[in-house]
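Here the structure is laid out as structure tokens; the discussion comes afterwards.
Here the complex is missing a single protein chain, while all its other protein chains stay put.
Right, subunit A next:
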Amino acid sequence: MKQLLKVSTADFKLIFRDPSLRIFLFLPALIFLVINIFLPYLISKFEGVNEYVSYVLIVATIENTQMFGFIYSMVLIEEKETEVARVYGVLPVSKMWFVLFRLIIPCLITALLTWAILLIQPFYSLAIMPSLVFSILSGLIVPVYVLGITVLSRNKMQGMIWIKIFNIAVVLPIVAFFVPDSFTHVFGILPSHWAFQGLSDIIDGGSFFVNAIIGFAYFLILLTVAVRKFSKIHFV
């Protein structure tokens, strides 16, 4: 626990001391402003926007995961580029647990911020517990996203390209709401799809359990694969 705090403290120092990363910490504030001020204003001016509010809310909550997704990807890629990662390879700590524990804090903060967005937004009265479950599910995007990008990138330049690709992959399942029902789950190959569908169920007042269970199972499988792959190559 003490090690986790030390590493998280160091991570946050690295983030705050790098202006290009620090600016990303304002992304949730921007999302809060869009959802709570800009969107209501837009609806008051253009009534037609009203029918798309649920989609905007879904995309907004998923976009919230991009903050720590981007920041931690950059931190870990820099760690790889500067070979600091190799130092962790010779420390008396289990590599797999170290990776998991290290990403718990950004995962938790993302989940809490998502939960706050859902509870504070002015459009729907969402149940507290289902919202929390969905927020945790969407929080799991962060470690999968970060580990995936870090495994695939050798340097920051490659990292930026993979971040673009991952950003599209994370948001793409929104298209599932605009295609015939029989094609909806074609997007299920992308894990965020199950989070999108779960939140849609919560907004509609329906049961979100099936989507949540599939989502959690899928994320945990991806996370296991990503942690194993990452542990094999990051510390060498």
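The definition used in the following text is that contacts are C-beta pairs under 8 Å (C-beta built on N, C-alpha and C of every residue); 3 or more make two chains touch, one makes a residue touch a chain; residues count from 1.
By our rule, contacts and distances are computed from a predicted model.
*Asks:* Given that one chain of this complex has been left out, which of "Porin", "Ger(X)C family spore germination protein", "ABC transporter ATP-binding protein" or "Sulfur carrier protein SoxYZ, subunit Z" is its protein name according to UniProt?
*Replies:* UniProt lists the chain that is not shown as "ABC transporter ATP-binding protein".
*Asks:* On subunit A, where is the contact patch with the chain that was removed from view?
*Replies:* 2-3, 6-7, 10, 13-14, 17-18, 79, 82-84, 86-87, 89-94, 235-236
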